[in-house]
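The complex is shown incomplete by one protein chain, all other protein chains being positioned as in the whole.
Letters A and B name the chains as they come in the text, with residue numbers starting at 1 for each one.
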Amino acid sequence: MDWLAKLGQATIDRFAAIGRATGMLMGAIIAAPQVKNIPLTIKQIYVVGVQSLSIIVVSGLFIGMVMALQGYTILVDYGAEGSLGPMVALSILRELGPVVTALLFAGRAGSALTAEIGLMKATEQLSSLEMMAVDPLRRVVAPRLWAGLISMPMLTMIFSAVGILGGHLVGVEWLGVDVGSYWSIMQSTVEWNEDVMNGVIKSVFFAFVITWIAIFKGYDSTPTSEGISAATTQTVVYSSLAVLGLDFVLTAIMFGIE
Amino acid sequence: MTSRKVEVLVGLFVALAIAASLMLALNVASQGSVGQGDTYTLYAKFDNIGGLKERSSVKVGGVVIGRVEKIKLDPKDFTPVVTLSISTTYDQFPETSSASILTSGLLGEQYVGFQPGFTIDDIENLADGDYIADTKSALVLEDLIGQFLFSKGSD
Partner (left out) sequence: MKNLIDIDSLTFKRGNRVIYDNISLHIPEGKTTAIMGPSGIGKTTLLKLIGGQLRPNSGDIKFRGESIPGMTRKRLFHVRRQMSMLFQSGALFTDISVFDNIAYPLREHSNLSEDLIKTIVLLKLQAVGLRGAVNLMPSELSGGMARRAALARAIALDPELILYDEPFAGQDPISMGVLVKLIKELNNALNLTSVVVTHDVNEVMSIADHVYILAEKKIIGSGTPEQIKQSDSALVQQFLRGEADGPVPFHYPAKSLEQEFLGVN
């Protein structure tokens, strides 16, 4: 009987947390369109976007290079190394770009967001805003949410572009695939709507989920050092799992066979 | 509140993202690709479509003019009906045009090769929703081998 009660308690806790998270989201989104928030959002784009740029560029470059190397060794056996371009481009645009960017974003920016908001709570900064008659959802949560939603698709674009250049570097410059066939076959295969935009749409969904989880975990954390460190870990774990799960669902909807 | 440096760096970030999307648009994705602009629909019946798939290209002399929109089986006579969406830029094909399913290279993907027919005064152009009368089915390797063996055997 005891475990049954515990199961019930855990379920109730989960649902209560989902309810609080939704409430927070609503508060932040309704509070969003304000002129005073624009400089704050720009600052947050700097924090979550610009500061994630180096890790995104370096990872994109290496992933593109590895894709080209792996792809070449397989394709060359069939004499089809001309298809290296579309292979690299499609796998990066459709999958690796959005997903790897999201995972890196969760690790780099998501954890930082949770820790920052958790610490603001622990040092009474959120309470202090409340007492100044300033809604923390409006001034703290909303700019971060928008910054995440704006930055992630841009980071994904940059990741994909750099990855394809990395593929060019290894495939064309090093392994000697014909430069014309790398780019022209890629161009004839890749479609803007189907491949590029779907990747970007995926990244918008990922951004939303990661930023939401990260901000909520910080906002809802126990204001102690253990509480914040646990919340930070949970952010990375939950948002990574959510990204991978959501990726399957989105892929099934976008590219799924009817 | 936002310092100058932050503003400049965010500006650079946005510029970089725009550059990346331009590169994706111009160098990576197909330019002026069919499916974006206005299209009109043509139908073609084939006896056998081989490995043709939705989104396969429709080409005239190697130039892509459209895509395969849908592949269905006609429920009455059990022949595959292929729906082609063709860019409205190319809407002057005469009714005598023919479509055949071809393969690019030995192992390459299959596409619909479109052959514009001759134009005489009383022949109209293909319009939206028309069927292409003259079609050639895909070559199926097994059939070819079978025919080859059969003709060998009858020698």
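Everything that follows uses one rule, which is that a contact is a pair of C-beta atoms (placed from the backbone, for glycine too) under 8 Å apart; a residue touches a chain by one contact, two chains touch by 3 or more.
Just so you know, these numbers come straight off a predicted model, no measurement behind them.
**Q** Just name the one of A:73, A:128 or A:233 that touches the chain not displayed here.
**A** A:128
**Q** Please identify, in ascending order, the residues of chain A that touch the omitted chain?
**A** Residues 36, 123-125, 127-128, 130-135 of chain A touch the chain that is not shown.
Simple rule for what comes next: only the chains that are shown with their structure count from here on.
**Q** So what's the Cα centroid distance for chain A and chain B, whole Å?
**A** 35
**Q** For chain A, which residues are in contact with chain B within the complex?
**A** Its residues touching chain B are 39-40, 42-43, 45-46, 49-50, 53, 78, 80, 89, 93, 151, 153-155, 157-158, 160-162, 164, 183, 186-196.
**Q** Which residues of chain B touch chain A once you look at their complex with the stated criterion?
**A** Interface residues on chain B, with respect to chain A: 1-2, 6-7, 9-10, 12-14, 16-17, 19-21, 23-25, 27-31, 33, 35-36, 55, 57, 64, 107.
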